[in-house]
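One chain of protein is taken out of this complex; the other chains stay put.
So, chain A:
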Amino acid sequence: MHDITLYVNGIPREVSVPARRLLSDCLRHDLGLTGTHVGCEHGVCGACTVLLDGEPVRSCLTFAVTVAGREITTVEGLATDGRPSPVQRAFAECHGLQCGFCTPGFLCTTTAFLRENPAPTEEEVLEGISGNLCRCTGYQNIIKSVHRAAELLAEEPT
């Protein structure tokens, strides 16, 4: 077992895990942050996407011990003082989710994507979310949500 500290959503969390413990399982089952979902466990669907030092990663392909001491943001950490982030608000506003299972992965992916590219083109949005699968929405309203999130972020006080 390995004693590690993860900085999850700004809070230091100490946890004792075997070397093979997946970050997704560690977050969900050791730390109780069940907002991160596991859809395939082989890195294709993107539902388990979290932000590692701000960059999107597949938590199902990451061993928890390899990210000791790093900053991790999950869907639970996207809101500020309980208020959903512009990305979260945009998805609800544009009906960018149905069953909600892929949603945390899309929210994390989009958050990082818009930080990198605050005013993306249509093509850039398609490419930005092409690593995440959704089985319900046919993507159109997710694409709309990403554009809307960009607008909302631009309106945020800096």
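The criterion applied here is as follows: contacts are C-beta pairs under 8 Å (C-beta built on N, C-alpha and C of every residue); 3 or more make two chains touch, one makes a residue touch a chain; residues count from 1.
FYI, contacts and distances are computed from a predicted model.
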>> Which of the following is the UniProt-recorded protein name of the chain this complex doesn't show: "Tryptophan synthase alpha chain", "Carbon-monoxide dehydrogenase large subunit", "BolA family transcriptional regulator" or "Glutaredoxin"?
In response: "Carbon-monoxide dehydrogenase large subunit"
>> For review purposes, identify every residue of chain A that touches the missing chain, sorted by number.
In response: 18, 20-21, 25, 28-29, 32-42, 44-45, 47, 74-76, 79, 84, 88-89, 91-93, 95, 97-104, 107, 125-127, 129-143
